[in-house]
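Below is the structure I would like to discuss, written out as structure tokens.
For this view, one protein chain was removed and the others were kept in their places.
To keep things simple, chains are lettered A, B, C and D as they appear, and every chain counts its residues starting from 1.
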Amino acid sequence: MSRLDALKTRIKEALPGLECVIGWQKGYDALHNTPLFIRGEADVDKLEWGALNVHNPAVYLPSFAGKKVGVVVKGCDSRSVVELLQEKLIDRDNVVIFSAGCDGVVDIAKVRAKLAAAGLNAGNAEKVAVDGKTVTVTAAGKAVSMPMAEVAADKCLRCQFPNAVLADAFVGDPAPQVQAAPAADADLAALDAMSVPERMAFWRYHMDRCIRCYACRNACPMCVCRDHCIAQSREPHWLSQEDSVTEKLMFQVVHAMHLAGRCTECGECQRACPMDIPVLALKKHLNRTIHDLFDYQAGVDVAAIPPLLQFKLEEDNIKERSW
Amino acid sequence: MTDPFNPYLPEVATILETVQETHNIKTFRVRFDDEAKMKAFTFEPGQVGQLSAPGIGESTFVINSPPTRMDYLQFSVMRAGEVTAKLHTLTAGDKVGVRAPLGNSFPVADMKGKDIVFVGGGIGMAPLRTLFLYMLDNRADFGKIRLLYGARSPQDMAFSAELPEWTGRSDIETTLTIDREAEGWQHKVGLIPNVLLEMAPAADNCVAITCGPPIMIKFTLEALKKLGFADEQIVTTLEKRMKCGIGICGRCNIGTSYVCVDGPVYTYAQLKQLPNEL
Amino acid sequence: MAEKIGVYIDESSVAPLLNAEELAAYVKEKCGGACPIVKAHKRLSSPDGVAMIKADVDAGELDAVLICGTSPRVDWDVFTFGDKVLVDRVNLREFVTLSYKNPDGSSVAAGGPIPAELRSMVQDYLRMGVVKMQKMNRPNPELPETNRTILVLGGGFTGMNAALAAAGAGAEVILVEKSDKLGGRAAGLYKTFPMNYPYLEATDTGIDRLIGLVTGNSRIKVRLNTTLKLLAGAPAMYEATLASGGNEEKVPVGSVVLAAGWTPMETEALAPFGYGKFKNVVTSAEFEAMVKAGDIKRPSDGKEPKTVVFIQCVGSRDKSLDRPYCSGFCCMYTAKQAILTKDHIPDSQSYVFYMDIRSPGKMYDEFTRRAMEEYGARYIRGRVAMVYPKDGKMIVRGADTLAGTQVEVEADLVVLAAGAEAAKGAPQLAEKLRISYDKYGFFMESHPKLKPVETNTAGVYLAGSCQGPKDIPQSVGQGSAAAAKVLALFSKDMLESDPQISRVDIKRCVGCGKCIMTCPFKAIKEVEFRGQKKAEVIETVCQGCGICTSTCPQGAIQLSHFTDNQILAEVNALCQS
Amino acid sequence: MPVLTGKELRIVGFLCNWCSYGGADTAGVGRFNQPTDLRIIRVPCSGRIDPLFIAKTLINGADGVLVSGCHPRDCHYAEGNFYARRRLEVLKRFLPILGIDPARFDYTWVSASEGQRWQKVVTVFTEQIHALGPATRHENVSPELLAKVASAIQGGNRVAA
Partner (left out) sequence: MAAVKYIPREKLPEWLKALAAQSRVLVPVEEGGSVVFRQYDPARAPVFGSDATAPPKGAVFPACQELFSYAYGKEGEDNAPTLKLDPKTEAQPTVVFGSKPCGARGFLIFDRVYMGKKFPDPYYIAAREATVFVTMACATVENTCFCHWVGSGPADAAGSDVLLTPVEGGYTVEAVSEKGAKFLDNPALTDGAAKAAEAEAVKKASRDALGEAPDIASSPAALLSLFDDMEFWRDQSDKCVSCGACTYLCPTCYCFSITDEGTGTAGRRMRSWDACMHFQFTLEASGHNPRPTKAHRLKNRVGHKFSYYPTLHDGLIACCGCGRCVKSCPVSVDIREIVQNAVAKAKG
């Protein structure tokens, strides 16, 4: 039985006791899957499992507070579930986690760039076939094959958790660990290579086109303030509505700092950005910092305390300046 | 000034006087600094204005003085958010911005020659006040005028300085009520809808105008229906969050109706036509 | 939100470098729209200055007062003008006029041109002060009904005195004692050193009379064999769980006075002097019991001792034992015991080995002198090196540091003046009450001078030797002081809490509980509001640190006087110039 | 604006009320020689300092930010500076990725009695900021540098291709 069929079987069994089960289905075109909310048995057959399940369904869980729901997760998504449980934003008894081994998902932006390089428009995609390590996209009648390694989401290239950290129903064989992972994240390496003023220019360049839609925030499963985000409040009044790089960047700093020690690097912020701003780099950098300072990784242990909500009398890795 | 009319630009006005009505309601009497504009200013009872505290923002309030008394424009502000909190710090001599008149008004023409029942609860007395005083100033145009005004307690009653005059007039019938017994209270005790049923105004050739908190409106409507008022005979006002006040910014619409221009005054019959999004 | 700020500039803080009137003119020009009154005054903290401000406040035109002069750490109790106006300070003295030097390090010549740097500095601080004030919210704490019962922990001298003082002022008291009788350490005393005129004779402790007063007072409920298991809630609404035998009972109380007392040091410190090994080495408590029984005998053979050696500072002032502190009362009770020995056994001779005589109380020094001069006790300044038995006697060998010689005394009885330790279980009790304690287990007061009987847990006070070794008069004094503080706390219908506290915007709180995790004072609790989890500040417990405010991602919990908007206003004032 | 003419730079200090604010007072009362660039914002505790205040201050163009609290274990509120230490260290390491020199921000501990230490901290920090010179705001990145970085970014949402 395929992973997909096994998932469907398990979901059908559990569905009667659940408000709904969140998964994925086919979207408006061949390149896009879209979140699916299974509320009846007929919906189960719409479920998809594969490289186009780019979304992190954990983002929806806090909104179902008090109701028992199921959620289908990839390994990376499960870390968000763990983090939500850790912060008591969802109740373990009220969430049923379905999962299967994940072989990685594509980064649509990379696919788009590949197609563009072949003179094609992703907006004309007609067919997508994923076969082992190759993704073949047909657009405007022309098929383009691309190695999965070149169009996979960055997080998949260095995936530590292809199988869920936490699951109630894990079906099929576990997916293999990523072999020969790149030593460093490409985005971080590129930023690291820049001088500090160049990095300022970098953010000036990118943030300039931010439209302040807050898709980065709303797609983030850990942005639990959502309706009460300080970006849109007057009390407190952290940000003005002024259309400036300063204000736009400041929001990214707010988002990143609020995620420090909580971010699982699911990458939804960047994937959601309609303006293709590499906002995830800030969180990756912070995660690296948190790891260096506190030897901590978010979303793997329900019982852990986030590092910025605790302290040690003597810190192991903080070397304070002597004056 | 040759600039085209700018609907976003408030008129600078000076607060002539303030009245602390209740612990959270404060009344402001303001006059435009530009005397010519003040003299030329007209409005209809029920129309609203945006009171501005530049630096904080603006908020919508009914002009609760009547168009028949133009010494000043009066607004009564209940403290709720940032803007109203700021307004509450202002006193006589301070400057505010005013954008007015905005919105529609009470269908005064349709009310002429009819009996009138005002039913106001709490801050809901403010929108009624403008029409009530307008009618008193044109007393002959209307039939029997009755006012039922209720609040939680005597301390929550706004316009208390005017109440003796209203209750003392023989050409109107004013009933005051509070929710629960209070020391020294000489008027009725009881919830507005119940008192209204007791008063039992005849629906024939009568218009009821009611304004107040949602729960009061709900039961007042029921009471009016019991008394035989048709939907067209009941008039109320709506409150919505507004920014522009001129039907553009997109907050206050209920389906196709923009409360800031099509409202705030609606008959119950009109309200029933609107989608359910209050 | 302050809209009508009275700005007052203290000339004594800015002169002669700066002209207060010029600063006032600057404030009028830049911030006049928000500041109807801007005045300079020679010395704002003078009665005349305060009266000037008060008159403006009373005139009702202001909703805030901004004092521009000395540091807010100075005169903090001078500038209070009731609850009609908010008050804040701008530090122009310590931060500007006192600290300003020319770039070359020289001082500015008074009356000369004002350097641009100095001007910009003072103007920045003034603008920051005004914008911060404009964003300041008016606090209005509302508290539920209060409970005024006082829970006194400890039925010793201190606790009973506190209970009596409180009950005498009309408060209901629950007096909890873990042993089976009242009296504490004092009950074991025969007499105490003199505490009243003419300060000559050792006197009765009065403990029995005190016990009688306590048990006979209808406002005091005595609970023996009882301990505090848990204290939950907040001042004026605490709930204490009392355990007695196998039973537990929850009682509502308003505040707690801790009088947990002390305990004498035991074997570890006493062992070097042969205690526990030789029968004729006893502690002063054991000796006191003999005196009280009127029966001073050598434990080894029941004979009356003729030579008694008292060794002071046993366990006290001893770094090797990690007890570097002075136990305070040993000098006095040793002198008393030497006198009592002579009283009971007129032909006896007492020796006292001491390090220093510490007798700073009223007539205390005179009393120790009497022990020496009238009762012939021989005081030898020096440490005892060893105590060993020889021929039925105890040899006490030590140094006389004044004479510079070795001393050996053949004693019939050796009495060890054991130092005081924190009561057993004191640290555990402290943890339960969330109060600090030092490394020896003594409880910590909030501030030695400003808040000597307060703890850093609101509504919990301490008295007596649980805070550090004390003699009876000191303990009595502290017990009464603690009672007075509790009564002051309850003197208003509603508890008026320190306005620098955090408040939750219930509309914005998402109930994530991060503030609860980081609050050092457990001043935030989770509540249910319309079916949703929310945080709620226990206003009487909140100490005003603001850790919660910087923890809350949506800014739903704000520390008054230091809200995000106030600090942001200051930041903006500095960054947008 | 006249405020920033000459060599003076904009340095913002966040000082806890109980220790470092007192330390700064002590330095003032002692008339210790101090640079004049610093403006102090009083907070009750270093634990009150949201790192975002510092980020906002720097992004909005301040040339330096200095935070000072009670020495570890001496916090008036017991734990505030322990939380602060973690948050501030994280922020310090975060700044360079934003294009802000981490040397523009420092944190330390000064007690109320340490007027001398305060003087030293302010002096050393101010000198450090002067060595860095005035800060550039993101909005004011030079067109040349912007063009250079832009040309290095080729399509896609990759940081660099």
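We adopt the following convention: a contact is a pair of C-beta atoms (placed from the backbone, for glycine too) under 8 Å apart; a residue touches a chain by one contact, two chains touch by 3 or more.
Quick caveat: nothing in here was measured; it's all calculated off a predicted structure.
The chain omitted from view is touched by exactly one of C:S13, C:S120 or C:Q134, namely C:Q134.
Within the whole complex, the absent chain has one touching residue among A:S2, A:N121, A:Q177 or A:S195, and that is A:N121. When the omitted chain is restored, the residue from A:T9, A:T138, A:Q160 or A:Q232 that touches it is A:Q232.
The chain not displayed touches chain C at residues 28, 30-34, 36, 127, 130-131, 134, 507, 569, 572-573, 576. Listed by residue number, the positions of chain B touching the unshown chain are 3-10, 12, 54-59, 80-84, 93-97, 240-241, 243-244, 246-251, 253-256, 261, 275-278.
What chain A contributes to its contact with the hidden chain is residues 20, 27-29, 32-37, 39, 55, 59-60, 109, 113, 121, 123-125, 140, 205-206, 208-209, 211-215, 217-219, 226-227, 232-234, 240-243, 268, 271-272, 274-278.
The rule is short, and it goes like this: only the chains that are shown with their structure count from here on.
More C-beta pairs in contact connect the chains of A-C than those of the other pair, out of A-C and B-C. We define each chain's centre as the mean of its Cα atoms; on that basis chain A and chain B are separated by 51 Å.
In whole angstrom, the spacing between the mean C-alpha positions of chain B and chain C is 58. Counting partners per residue, chain D has 51, 56, 60, 79, 83, 87 as the residues that reach two or more other chains. In chain A, the residues touching two or more other chains are 235, 238. In the complex of the two chains, the chain B residues touching chain C come out as 85-86, 89-91, 94. Those residues of chain C whose C-beta lies close enough to touch chain B in the complex are 1-4, 61, 63.
Interface of chain D with chain A (complex): residues 51-52, 55-56, 59-60, 72-73, 79, 82-83, 85-87, 89-91, 93-94, 96-101, 106-108, 117, 120-121, 124, 136-139, 141-142, 145-146, 148-150, 153, 155-160.
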